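Encoded as structure tokens, here's the structure I'll be asking about.
Excluded from the complex is one protein chain; the other protein chains are retained at their positions.
Note that the chains are named A, B and C in the order they appear, and that numbering of residues resets to 1 at the start of each chain.
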Amino acid sequence: MGNKNHHAHHFESAAAEFEASKQGLWVFLVNEVLFFAGLFVAYAIYRILNPDLMHEAHKYLNWKLGATNTVVLICSSLTMALGVTAAQKGQQKKSANLILVTILLACVFLVIKYFEYMHKIHEGLLPGGLFSYHEPIHPKAPQFFSVYFVLTGLHGIHVIGGIVVLAWIYMRTLRGEFTDKYFTPVECTGLYWHFVDLVWIYLFPLLYLAS
Amino acid sequence: MFFGADNAGVMKLYCEYKQMKSLLKGAWTSMFFVTEALAQTGLPPQGTEYAARFDSLYNFLIGLSAFFFAIVIIGMVVFAIKYRDRAGWKAKYIHGNTALEIFWTAIPTVLVLIVFAWGWILYKDIRTPPSDAMEIKVIGKQWLWQFQYEDGRTLVNEVYVPVGKPVKLIMTSDDVLHGFFIPNFRIKRDVVPGMHGYIWFEATKEGRHQVYCTAYCGTAHSGMLASLYALNEKDWSDFQRGKKINVEPAHIPLAFGGVAPNDSGAAPSSGGSLAEQGKKLSQTKGCVACHTEDGTTRIGPSYKGLWGSKVELADGSTVIFNEDYVTESIYEPNKKVVKGFVPSMPTFKGQVSAEEINALIAYFKSIK
Amino acid sequence: MSHDNHHSGGSHEEHKHHILPESMGIKIWLILLFFTFITVWIAQFDFGAWNFIIAMAVATFKATLVCMFFMGLKYDSKENVVIFCTSFLFVTFFMILTFADVLIRSDSIPKGEAFFKTASGPAKFKKPWNSTPEIVAHGKALFDAQCVTCHGSAGQGNGPASAGLNPKPRNFTATDGWKNGRKPSVIVGTLTKGLNSMPAFATLPAEDRWALAHYVTQFGPSIDKDSPADLTKAGVDTSKDVIGEVVSKSVPVDFVIERMSEDNR
Partner (left out) sequence: MSHDEHHAGESSNYLNHGKGIMSWLATLDHKRIGIMYLWTTLLFFFFGGIAALLVRYELIAPGQTIMTADQYNKAFTYHGTIMVFMVIIPLIPAALGNFFLPMQVGAKDVAFPRLNLASYYVYLAGAALATSTLFLKGVDTGWTFYTPYSIRTGTNASMVVMGAFIMGFSSIFTGLNFIVTIHKLRAPGLTWSRLPLFCWALYATSIIQVLATPVIALTTFLLFLERAMGIGIFDPALGGDPVLFQHFFWFYSHPAVYIMVLPGMGVINEIIPVFSRKPMFGYTAMALAIFGIALVSFVVWGHHMFVSNQSDLANFLFSLITMFVAVPTGVKVFGWVATMYKGRIIFKTPMLYAFAFLFVFTIGGLTGIFLATLASDVHLTHTYFVVAHFHYVMVGGTIMAFLGGMHYWWPKIWGRMYNETQAKLACLVIFLGFNVTFFPQFVLGSRGMPRRYYDYLPEFTALNRMSTYGSWMIGAGLLWVAIYMIYAIYRGEKASSNPWNAMTLEWQTTSPPHHENFTTIPKVTDGPYEFKDA
């Protein structure tokens, strides 16, 4: 892949390779949707069978931090989208800066998440068997915190993965590897990043605002 | 290490090798086994009237399968021979035949729907026990079966039931999944910790019926066997009076896992009937402080006339006062609170065992 | 979809790539922020079941905006739209059929222990590593409920379920065959980690495991006592009244690593 305008030997044009890569990423996102689906099913079952559970348990989550994180992720989605636009137009400098802002916003998200987690761990609001809060909340509260930790934890892992990929894209942009003819990795990373945002858009009302 | 291949294991393998050699010496021995094997086809004996109806479905399925299998295989063999590659023979180009394709899509569709309906009708039968069925509680544990009777007796790995009367087994597990399977009755149900499943049957054939554990449960899974004895009227009344039953000696064929019947269980235990044990428990566990059996309301509802009735809950929904509701309410008392009461009962999780809950259930049932 | 029937020259090169205008991106962003605010604001009011429906409707609206504009699905090929939407079809299958069982099962609503036993209330025994008649009695109750099926009520390892086991369950009345000694701390270790076909009873509270250990040592001809060094080795802080693990407030990572390393031993 020495030459940036070169396309892999098995595609007959750069455009064909771009279309294939993008479709590959969409298929990957399908797989991601199904990956999270199981947890949403578990969430729904515990919620429907225990109508008061979410009402009791969600009070122990800090909705202000959750809302802040929602805003942070939506902003990062915007900077990512603008970064992709800039890359498509060949404005590499601008694209690099916007990607950098996206990375910083992702880090802000993780820092806020870290404080939330530390607070829960300190209080003993832990998943399942580790649950040791000093007063009973609801018989199924440990299950709620299991779902909470696994869902947000897996989402957090996706954010960390996103940061790694974004950093790689940032380096490549700085090196000038992308042009208005070749920007596949930037656009695909963008798709992935928006998906991370998409998951959070559902997680926030489901976990923090459930009443 | 996986197979723990120590010296003893190697020696054993060597012995086995020698054994095998002598076994293979007579090739005709294998022929003998084949004949014997073929003589054993078919289903186990029919122990209930349901088993006979099951067998008609099964035989229908065998017939149906044999028919379609014959079509496919005869077609394949005939075509392979008739149209074999030979000089001067050319393949005829046929791309398909829509009418034929529709035909062989439609016919199986109709047939499988018939099979489905038949299966569902029979299945409904084994899911609908008569209301007067005698109840026996079953608890699966690694690796034995416990049977609790209403009169307080607990038997291990053997259970006695009357012939010609419906019996309902209410089953739960103490540890992992088990499966309760009586081949002669053609019924089976997984026994799941934290849930109460049931099966029911009405034995028509006197004698011993084999019970297997069918859900893999660890080391001695294949040793988790029990015997179900269907007793005639005289034996059954003897059994109810606590007399020792003289059925044919339990067939304990296994070199491994054959568990001797537990003699001590044959007479009612010192605690009195199951319902009496439950009554004692309700006193020792402090239930009586809030719940009465005479209909007066204290902090919680009275047990009187509660069993089997519909209870209205605080949130307006209703629930049947049954095994599951009782178990749930003992373990998670404030999840489904009866309308008009304050959620204040403490949990008895870890303080009341599955056996004790069964006793309490028998007690609640006895309060009419 | 003739263009994907063959990738022969031309059709792809002429395909004009859609670029999201910056002003459009910012508009979408503002709408998303506005609806985030709406979600939070509306959650203060109690509309009963409608709260959930409104929250999900808003989330779905937001998600659709992100998909259509930020992810460009509106301008993308139909193939990709179909691919992405398929996932939701299958999630629906997954949900509906699982619900058809779990939500209407009459006899199988998930229940059982509400709380992890180690966290269930205050400790009943002070310094459970010391054998007292009370704790031995507690151990007997536990033993009769949990252990007799294999070990037998007299602790001879001949319970009804022992027939199938190889090696045979421990005979507590004999002194031979104890590789690590018969001290209570060792028995607690076995209870915690399991041994051969004996399952681990780590879910029992630590004091219950000690109670069992004290009870089963009583079967033997002699009673071995733990030295302070044994207790320290078993992780007991003798200066305290309770076992340290009763209330776990530490980060679970250590716990997980410990369980993992035990798995791999």
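Keep this in mind: a contact is a pair of C-beta atoms (placed from the backbone, for glycine too) under 8 Å apart; a residue touches a chain by one contact, two chains touch by 3 or more.
Keep in mind that this is a model prediction, so the values were computed, not measured.
A.B. asks: Quick one: jot down which shown chains the absent chain touches.
C.D. replies: Taking every chain of the complex into account, the missing one touches A, B, C.
A.B. asks: From the listed residues B:134, B:177, B:319 or B:338, report the one that touches the chain absent from this view.
C.D. replies: Hidden-chain contact among the options goes to B:177.
A.B. asks: Could you tell which one of B:166, B:194 or B:207 touches the chain left off the display?
C.D. replies: Residue touching the chain left out of view: B:194.
A.B. asks: For the chain that got dropped from the picture, name the residues of chain B it touches.
C.D. replies: Touch with the absent chain occurs at residues 1-4, 9, 12-13, 16, 30, 33-34, 36-37, 40-44, 54, 57-58, 61, 64-65, 68-69, 72-73, 75-76, 79-80, 83-85, 89-97, 100-101, 104-105, 108-109, 112-113, 115-116, 118-123, 126-127, 175-177, 179, 181, 183-184, 186-190, 192-195, 197, 210, 212-223, 253-257.
A.B. asks: Can you name the residues of chain A that touch the chain not displayed here?
C.D. replies: With respect to the unshown chain, the touching residues of chain A are 1-2, 6, 8-11, 16, 19-21, 23-24, 27-28, 30-32, 34-39, 41-42, 45, 127-130, 139-140, 142-143, 146-147, 149-150.
A.B. asks: Which chain C residues touch the hidden chain?
C.D. replies: 4-8, 79, 86-87, 90, 93-94, 97-98, 100-102, 104-108, 110-114, 116, 164, 166, 193-200, 203, 252, 255-256, 259-260, 263-265
Keep this in mind: only the chains that are shown with their structure count from here on.
A.B. asks: Shared touching chains for chain A and chain C?
C.D. replies: B
A.B. asks: So, comparing each chain's Cα centre against the centre of all protein Cα atoms, which one is closest?
C.D. replies: Minimum centroid-to-centroid distance belongs to C.
A.B. asks: Suppose chain centres are the mean of their C-alpha atoms. Which chain sits farthest from chain A?
C.D. replies: Max centre-to-centre separation from chain A belongs to B.
A.B. asks: Can you compute the centre-to-centre distance for chain A and chain C, using the mean CA position of each chain? Integer Å is fine.
C.D. replies: 24
A.B. asks: Between chain A and chain B, what is the separation of their C-alpha centroids in Å?
C.D. replies: 46
A.B. asks: For chain B and chain C, what's the span in angstrom between their mean Cα positions?
C.D. replies: A distance of 29 Å separates the two centres.
A.B. asks: Which residues does chain C have that touch at least 2 chains other than itself?
C.D. replies: Residues 109-110, 114-115 of chain C each touch two or more of the other chains.
A.B. asks: By residue number and range, which residues of chain A touch two or more other chains?
C.D. replies: Only 139 qualify.
A.B. asks: Mind listing the chain B positions that touch chain C in their complex?
C.D. replies: 141-144, 156-157, 175, 192-198, 218-220, 222-224, 256-260, 262, 323-324, 327-328, 331-332, 347, 349-350, 353
A.B. asks: For chain C, which residues count as touching chain B in their complex?
C.D. replies: That would be residues 106-115, 117, 120, 145, 149-150, 160-161, 163-166, 197, 199 of chain C.
A.B. asks: Can you tell me which positions in chain A touch chain C when the two form their complex?
C.D. replies: These residues of chain A touch chain C: 11-13, 15-16, 19, 22-23, 26-27, 29-31, 33-34, 37-38, 40-41, 44-46, 48-49, 63, 67, 70-71, 74-75, 77-78, 80-82, 84-85, 88-89, 121-122, 124, 126, 128-132, 136, 139-140, 142, 190-191, 194-195, 197-198, 201-202, 204-206, 209-211.
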